[in-house]
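Heads up, the thing below is written out as structure tokens.
Of the protein chains in this complex, one is absent; all others appear in place.
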């Protein structure tokens, strides 16, 4: 079940080449994921049910310019014991253009011990509903 | 032949979890690559001999904290017709810790037409010396 | 005549203290000003009719948190020969809270010579309509 979130491109997202910097696009993914995750944690502190980023893969297809209407779509692609993988697409809302595609691995973290931990039951159920 | 560049971690690189944000680490790679590329272009405008980022892969191993002494090492891993791949390691300068490893594909760009173009002879010779 | 623009607070706007970093709030002002200025230049390149920032003053009243609904309001406060001053307010859209107030001086720039220049007639007329 895909989740979509629009991005309001800022002037400060641009780099000296005049397009949105490739690292900033990864912050766009983070922004969409933050709002998606609220569907599970509903305002609870992230430290109670949160993750770290273990791996990022991004393919950049087209440059994003300041006036582009950007939308990020994500869906859960696979679920492991302590991690899950999200697939992202960064598209233009109006035109048939894909700016970037990405795959990111999140690992559930016990913030007290700073160690990874298994996905809990409630989160597992929710993640399965997002496949 | 690896190239290394130290990173002066800034407070503004941290996110709300208190460690360097994963997207910012990609800016660290960009920063090191910028200085490495100066070995070729020596202050010439980037638009005369520059590239876009086509693909990024990063594996995050350990969090970077504000007082860590970070160094980025990169080397050219392979050279194609119009692109080249760099392998990065983000390490602690003092301790035996690897924070992240990355592989990034750069595509040579003709900034006038905004299209990819073959790697020129001078750049090819230089890139081969960086393998 | 005030102009308002909503800000979609991002996780990456937060710093290690868990609130929106004070420097990022200045990017919020830039973002609102960028959209306000489009009312004049309507998609024309900024380098044809643009400015540099000469002075920034910000008073920070309340911290902005990730779930706050932020809106920036600006109006033109005064117009000089080659510069104009904007007054900003950063507020909560829902609650009666002012996060920050700011005053910023912009200087018209001739991007070819990189020197300041007088405000042109068309821009002057438009700025007066924004007082």
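To keep things simple, chains are lettered A, B and C as they appear, and every chain counts its residues starting from 1.
The rule is simple: a residue touches a chain if its C-beta (ideal position, glycine included) is under 8 Å from a C-beta of that chain, and two chains touch if they have at least 3 such contacts.
Computed from a predicted model, the values in this text were never measured in an experiment.
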Contacts of the hidden chain among displayed chains: A, B, C
Residue, one of B:8, B:48, B:96 or B:121, that touches the chain absent here: B:8
Subunit C residues that touch the omitted chain in the full complex: 16-17, 21-24, 26-27, 30, 46, 50, 52-60, 63, 114
Missing-partner contacts on subunit B, residue numbers: 7-8, 10-12, 27, 30-31, 34, 43, 66-67
Footprint left on subunit A by the chain that the document does not show: 11-12, 14-16, 18, 21, 23, 66
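In this section, only the chains that are shown with their structure count from here on.
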Overall pattern in which the protein chains touch one another (line/ring/star/complete/other): complete
Centre-of-Cα separation between subunit B and subunit A, whole angstrom: 22
Cα-centroid distance, subunit B relative to subunit C, in whole angstrom: 33
Centre-of-Cα separation between subunit C and subunit A, whole angstrom: 29
Residue numbers of subunit C (touch at least two other chains): 11-12, 66
